[in-house]
Structure formats: C-alpha cells, structure tokens
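Take this structure, written in structure tokens, and hold onto it; I'll ask about it next.
The complex appears here minus one protein chain, its other protein chains still in place.
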Amino acid sequence: MTIKNFLYVNRKAPYGTIYALESLEVVLIGAAFDQDVSLAFLDDGVFQLTKGQNTDGIGVKNFSPTFRALGDYDVTKLYVEAESLAERGLTADDLQEVMYEDEDDDWAEKPSIKIISRAEMADVMAGADVVLSF
Amino acid sequence: MSTLHTVNKSPFANQSLISCLGHCKDGDAVLMIEDGVYGGLGGTGLTEIMANAAKSVSLYVLSPDLAARGVDAARLMQGVQGVDYAGFVDLVATHDRTQNWL
Partner (left out) sequence: MAYEVNGTTVEHDEEGYITNLSEWTKELADVIAKAEDVEMDDERWEVVNFLREYYDEYQIAPAVRVLIKAVKKTMGPEKGNNKYMYELFPYGPAKQACKIAGLPKPTGCV
C-alpha cells in the first residue's frame, strides 16, 4: 500500500462546535491505517491546544488531554501557526506540552508541537496528498 | 502541483476567505460556493484584497449559488469567473488536492 501524507486542518475553537472533537476522533480512527499523518492548527484552531481547559461547568468532555495520547498512535506532527497565536494574544507558553517518543532515537522524548509561520503553513498544506478540513 | 480551495462562508461574517487567501500558493484556485459567493462581489470593502489576490490566484464563484441569491453576474468584481457544477468538477479534477475552508 502506498503511504499517503494526510493533513488534518483544524480552524475551530474546541467547544463551540463539534468540529474539533470530530477531527480528533477521525485522526485516532484513521491512525490505524498506517499513513503519514500531520495536524495543522490555525485561526481559532490554536485554541484547541491551550492548557488549563476545565469543562466541569459546561457538562461536556474535556478532550484536551487526548492530544497527549497522539504519540501513542504515532501521530507526532502538530503544526501550530505563529501568526494565529499572536493574533489571539497567545504564545507557545499558553499551549499544553505534547510529547512523543522517537523510536529511531532510542525512544527519546521530543515535542510534537512545532510552531511555524503562515508561509511555512502554506508549504505544509501544499505538500499534503490529502487535506481533511475541520 | 496546485490546490483548489473552496470557501462556503460569507467573508463579511467569517475569516475563512481571508485565511484561505493568506495560505494560497501562486497558481492555486479559489472557488467561492454557497454564502462564499458574496466574496466575489465588486465594490465591497474586500474588493482591494481580492484584486490583489487575483494577481497570483484564480478566483471562481459557483454560478447557481450566485443566482440563488439574486446576484447578477455583472456585480462580480473583475477577474472572478462564474462556473457551473460541471466547471466545479473540472476544477477538482485539474488540481492536485482540494482544501475546504469551512
């Protein structure tokens, strides 16, 4: 089977609509198919990765911890757009830490989140075989 | 290698079209559908941004969505082309990937 490069593009904040949770579930299910998977977070999508989310008061599941399980599913590339962060008054410190263990480097722990510029994000998008938008 | 981008929200209510244009590569195409067709109007607050984008990107609107909204094609800004459903399919087929800006 040819390995294709799948890019999941996330542009919505986490709880106002179902897009963010649906995206994460599709990523986890799709991870079973051994493809090259990357996630992109831009526009309001960057809010999905903020730390300190607590949904106790709104009666829905807080799925932000699940991003930290992505490494177990071999999903290790989370691209976050710097301009989208800055426009929203956020910095890298506002995002939770998402790590993975690099099988090819003696299981060293490495960060999955990579903050890239808008121009670099356009390159990531143009390099994908399949783009799935949420 | 080029991408067809589709936008289905009005740019006057939603940032999708602007964000889309900010991520286009030269030679890409942007097809405005559903409420997205309002992005193709001339003489709006966005026309300058759109005209600038049109220098490196091809701009299209889906004509049936325009007609449904009672917008005459004459109201489109220069450089925006109308396509029918068959034209939509051709655009998908002639680009390497399709990216939807929801």
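In this document, chain identifiers A and B correspond to the written order of the chains, with residue numbering beginning at 1 in each.
Assume a contact is a pair of C-beta atoms (placed from the backbone, for glycine too) under 8 Å apart; a residue touches a chain by one contact, two chains touch by 3 or more.
Computed from a prediction, not measured in an experiment: that's the story for all the values here.
S.K.: Taking the whole complex into account, name the chains on display that the unshown chain touches.
M.R.: Checking the complete complex, the chain left out touches A.
S.K.: Can you say which of A:E22, A:D72 or A:D123 touches the chain missing from this structure?
M.R.: Within the whole complex, the residue contacting the unshown chain is A:D72.
S.K.: Which one, A:E25, A:E87 or A:E109, makes contact with the chain that was left out?
M.R.: Only one of A:E25, A:E87 or A:E109 touches the chain omitted from view, namely A:E25.
S.K.: Determine and list the chain A residues touching the chain excluded from the picture.
M.R.: Missing-chain contacts on chain A: residues 25, 28-29, 31-32, 61-63, 65-66, 68-69, 72-73.
In this text, only the chains that are shown with their structure count from here on.
S.K.: Between chain A and chain B, what distance separates the C-alpha centroids? Give it in angstrom.
M.R.: Centre-to-centre distance between chain A and chain B: 27 Å.
S.K.: Report the residues of chain B in contact with chain A in the complex, numbered from low to high.
M.R.: Listed in rising order, the residues of chain B that touch chain A are 1, 3, 15-16, 19, 22-25, 97-102.
S.K.: Give the list of chain A residues in touch with chain B in this complex.
M.R.: 9, 11-12, 19, 42-43, 118, 121-123, 125-126, 128-131, 133-134
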